[in-house]
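Below are the structure tokens for one structure; questions will follow.
All protein chains of the complex are present and in place, except for one that has been dropped.
Letters A and B mark the chains as written, and numbering starts fresh at 1 in each.
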Amino acid sequence: MKKAFLSILLILAAAIPAKWHLEGGIQKKRQELKLGGTAISTELRSKLGQNLAVALLSGFRGIVADFIWLRAHSAWEKEIWYKLKEGIELAVILQPHCISFWDIGSWHMAWNASYGESVNPKYPSDAYRLKAQRDWIEAGRRFLEDGIRNNPDSYDLYFKMGWLIDQKFKDFNAAIPYLLKASTYPEAPTFVVRMVGHEYVKAGRHQEAYEWWKKLWAEDHEKQPQQLWHKIAQWGAEAEEKLGIPAAQRIFPSRHKPATTQPRK
Amino acid sequence: MDMVSSTSSAIETRNLSKHFRVSLRRKVIGLDKLNFVVRENEVYGLLGPNGSGKSTTIKLILGLYQPTEGEARLFGMNVESVSSRVSVGFLPENPYFYKYLSGEETVRFFGRLCGMRGRALEDKVSELIAMVGLERHRHRRLGGYSKGMLQRIGLAQAMVQDPKLLLLDEPTAGVDPIGSIEIRDMILKLKKMGKTILLCSHLLDQVQDVCDRIGILQYGKMILEGDVKELLTRKDQYQYVIEGLSQEARSQIGRQIGDKGGRILREGSPQTTLEQLFLQTVRQGDNRQEGI
Partner (left out) sequence: MSGSQRHFFSFYRLWTIAANTMTEIVRQKFFYILLLFGVIVLILSLFLLEFSHLDRVKFIKDFNLAAIAFFGALITIVGTAELLPLELENRTIYPILAKPVFRLEFLLGKFTGMISLLLLTLLLMSVIFAALLFYTETQLLADAMAGRGLAEGVTVDEAVRQVKAQVRDAQLFKAILLIYFKLVIVCAVGILIATFATSVVFNVICTSIIYICGHLVTTARAEWMSNQTVSSKPMLGILVFFIPDLDAFNIADALVLGQSVSWELVFQTIRYGFFYTGVILLVAHFIFDSKEI
């Protein structure tokens, strides 16, 4: 009995420092990889409520976030906007790397909530409605900014920001940097790249739009089978027309000869 | 490596003691400096009232308990070594086996635990099941076994690795008289096969029938030990059982005994035992059944 007790003490004496060391190594690597979400503070616990907090403590972060999201979703259906925002914000606290939470969350604020408020009969006048609508659009924009700060590696949120500024602020010049940034990610779908050109057109910067189409056109068509090359050819030709580029300098095939473009599969 | 202290002893204990701690201060003595020897190929009966230390002794011999003092050896090998259990088979009191295994699976399981495998194991399993007479029930789960059948499967598993020594703890507890007789016969058969047997039992009749020697434990001490026949024979008395004498001849002999200086302590027709009556009746019943 005594022998066993001593052996156990010896084992623990050796094992505890080893435990500390091994866990330290894993945690360092996890932090580098940005695994695990926010630490669970008392405030967060009270916001979640007993059951969800226990679930969260037991390592079920994803599903807890999903349920919070469902709660937010039902707040949207009931058009209780502040509750919707609360739910969305809690969900991203739990999973700040969930892109769709940021994406859909900002859409809820800048589109759904802002529209809801713009037709809210409870406000005494249109001035109030306009104010509320603008506030929600601004909230959506700021929310998306937070999302970008948390996920600088994702093209998606840059694109969404560009789109939000385009749609809700009509400030095409301000949208362009975001779309440009989004287009630099290799995993970004082709429409993101095309969007930049359109945005230049919308902003009236036709020269830059033309340069953009030219730059795209110069890429290896084989490597980008997804790209709508015939469309780019068309837009490029339109730009050449508009800018009055001399025929000798034009590089885009004429609209009447689509045969030279990459056929789509 | 293990010194064989005496080649003829199957079990040997030296000052074997076991104290149990009941609370921080109090201790209970379960076994107190027990010294006893079971020789090879003898049937030894360990008797004693409940709580006298029989089970403690068996657990110490099997290495389930650590002795507080002293030691026990099996065929010269200290019981603290796992190897000592190669040569011992154990039938626990009220055999506790997995209810979800069949008879055959149980014996096979214990055979594997003894390192047996393949053809040799399968042959042994069949042989033992036949020996204990459970062929018809070999595929039934133990949950549906009667107590007698459990004892028999217990015996089969105890013998699976063909040990030289068998420890039988209350082998007939809860078994009907016929089963009990069968187990007794089996013990005698095992002795003939050269096995050594340590038997713990309350059924003294049976102990008397099969044991060569007995030891009686009380309060953790051996208070009587010796050869059964010697211990039970009253050397100052003598007994006839006579058949076919008339009343007159009997009184004549009685007188003669008195003349020679003897004194008749008891006379009359001997009664058969209830056990024998029961067995006779039941066997007749069996015969009638088979006759139909």
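Note that in this section a residue touches a chain if its C-beta (ideal position, glycine included) is under 8 Å from a C-beta of that chain, and two chains touch if they have at least 3 such contacts.
No experiment lies behind these values; they were computed from the predicted model shown.
Within the full complex, the chain left out of the display is in contact with A, B. Of the candidate positions B:38, B:77 or B:186, contact with the unshown chain belongs to B:77.
When the missing chain is restored to the complex, the residue among B:13, B:41, B:57 or B:157 that touches it is B:157. The omitted chain makes contact with chain A at the following residues, 1, 3-4, 7-8, 11-12, 15-16, 18-20, 22-23, 25-27, 29-30, 33-37, 39-40, 54, 57-63, 65-66, 69-70, 73, 95, 97-100, 104, 189-191, 194-195, 226, 228, 265. Seen from chain B, the chain kept out of the figure touches residues 1-2, 59, 62-66, 74-77, 81-90, 92, 95-98, 100-101, 109-110, 112-115, 117, 154, 157-158, 161-164, 167.
Criterion: only the chains that are shown with their structure count from here on.
Note on chain placement: the centre of chain A and the centre of chain B lie 81 Å apart, centres being C-alpha means.
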